[in-house]
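One structure below.
Some chains omitted; the rest stay in position.
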Amino acid sequence: MSRIDRWFEGMSRQSARRVSRRSWLSRFGGVLMGGAALPLLPVARAAEKHQVGEDGVKGREGDPRRCEYWRHCAIDGFLCSCCGGSHTACPPGTEMSPVTWIGTCRNPADGIDYIISYNDCCGKTFCGRCMCNRNEGERPLYHWYRNNDINWCGGAKTQTYSCSTAVVVKAAKEAQPEK
Amino acid sequence: MRRSGKLLGLMVLGVGLLALAVRAGAELPPEDVGQVMRLPETAGEHWLWVPDRLFRHSALFDGDTGRMLGAIDSGLQVSPRAPLWSRARNEIYNVDTTYSRGHRGERHDYLVIYDSRSLEVKGEVELPPKAADTGTGIALVGILDGDRFIVVLNQSPGSSVSVVDLETRQMVAEVQTAGCAAVFPAGPSRFGMLCGDGTAINVHLKPNGELDRIRRSASFFDVVGDPITEKGVRDGSTWWFASFEGLLYEVSFGSDSPTPKAPWPLFSNEELEEGWRIGGAQHLAYHPSTKRLYSVTDQGGPGSHKDPGEEIWVYDLPAKRKIDVFSAPNLIAPFLGPQAGFDAEGTVGSILSFVLPNMGVHSIAVTQDSKPLLFMRHADLGAVGVLDALSGDHLRDIDETGLSGALLVVP
């Protein structure tokens, strides 16, 4: 492995972790990154990023359309917020599966760990936007309700997977297993 | 953090109690499970469908905000067909091809009926399993004026057209249209088609949707030497078609037989010699109130009629002249940005847009309101460019619109 490789890896490890399924582009983009800042048009989704965030959290950790949103600490899927739904509601015409996996994520605004239920929205095919995979406290297949590999549309009328939400269940009594 | 809060409370009692009170008040309440979004009662004037071959759905976007509003799935054919929207019925229609075992087995074609507010399936009409399937998905289906009849081109490989009555939700006719292809709605009970002998036909339906009569025009274009594409644009019962070499044909489907007018050239001889040609997939768009025609233009010379264009030439149709040229935006940065984790308007995006060549676009569509947006896509860049259709100003790009496809549909 070349030194330049290691350098790029160091640069992009954080974003690679956050968007692991597509991390190569993150690094690829890094190659072309320099110090210059040229004017460019806004991309529509990014235009609202400076707004006051959800749950009283500022910045990307308060933006449900970002992988960095604090509730997404154990998610693996397309973010419903980018698909016509929200972080707590499914896109039109899909069904929220009642069975789900959970994570335990810390809200940076109040410092409290919350149990997050990542209910899948089902019945239409892949949304295809805002893919996000984070695995804090994620556990293997036999530990069903902590596993984010499973297609959790098993409880819906049609098991076609569309996107995932991140619903607050309650404050957690314990932190993430790995913490 | 909770534990340290307690310690703080013990150490500095007054402040600590206050802090705990605030925190308890701020603790996020449990949220409801099972919520599903709905669309507004009526479709927005700046909405856009983006059908995708690999995701096998058509995603609906708001061109003003760039937000995705929802999606309807397509079948398992090569390309999704264009979604059709009836504001009168609050319904959306899609013609899907499915197989009993995924990609194999018995084929069934359906007109699927969605509620346009909930995007839920509320019905379906089975069709003969031979609805035409092309790489572009253009001019294969149409809803006739009055929103009662939908026409679906069949190809097996000879052509016919299925007619569906939305009132009864039944297929009412299969019209034999051998030698002709593509469907061009032109009234409540009439649609046009283009034919392999250089003619056009009018298909007239009876009030119940059955075939009344077919009327053919004289031959008016050169099928082999300089054919017109089936990717036409419409104003009422008039359609415009462009030939490979840039002749613009106006055809009225408003009377008994189609009546074509003499064509006029989109390109000067000089421009033709420089290699300028029409090109792309959905390469024309039309804005009725300003009577502007938008045309994707490339400099590839003969044989480039499916190549993407770097420019959109704007014509005043009554004046028969070019009035503006818009540059297609560079869609690489908004395509790569969200996947790469950078903002397209940031440093990386700026550099990409500056350094990388502009790929051009295959397809365009314009909204039909008084402040129209011009949408454009390259068939293999998952981003849609948004221009002010009057000034040509590049307003924004919509990212992650899909992976592959040539259609753009303004509902």
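Every chain is named by a letter (A and B) in the order it is written, and numbering of its residues begins at 1.
Simple rule for what comes next: contacts are C-beta pairs under 8 Å (C-beta built on N, C-alpha and C of every residue); 3 or more make two chains touch, one makes a residue touch a chain.
Just so we're clear, the structure is a prediction, and the values are computed from it rather than from any experiment.
This structure file describes a complex whose protein chains are present as A x2, B x2, with one copy per kind shown here.
Throughout what follows, only the chains that are shown with their structure count from here on.
Distance between chain A and chain B, defined via averaged C-alpha coordinates, is recorded as 30 Å. Against chain B, the residues of chain A that register as touching in their complex are 15, 18-19, 22-23, 25-26, 28-30, 32-47, 49, 55-56, 82-86, 88-96, 98, 106-107, 109-114, 117, 119, 121, 124-130, 160, 162, 167-171. Of all residues in chain B, only 1-2, 5, 23, 26-39, 52, 55-57, 59-60, 65-73, 114, 117-121, 329, 333-334, 336-355, 386, 394-400, 402-403 touch chain A in the complex they form.
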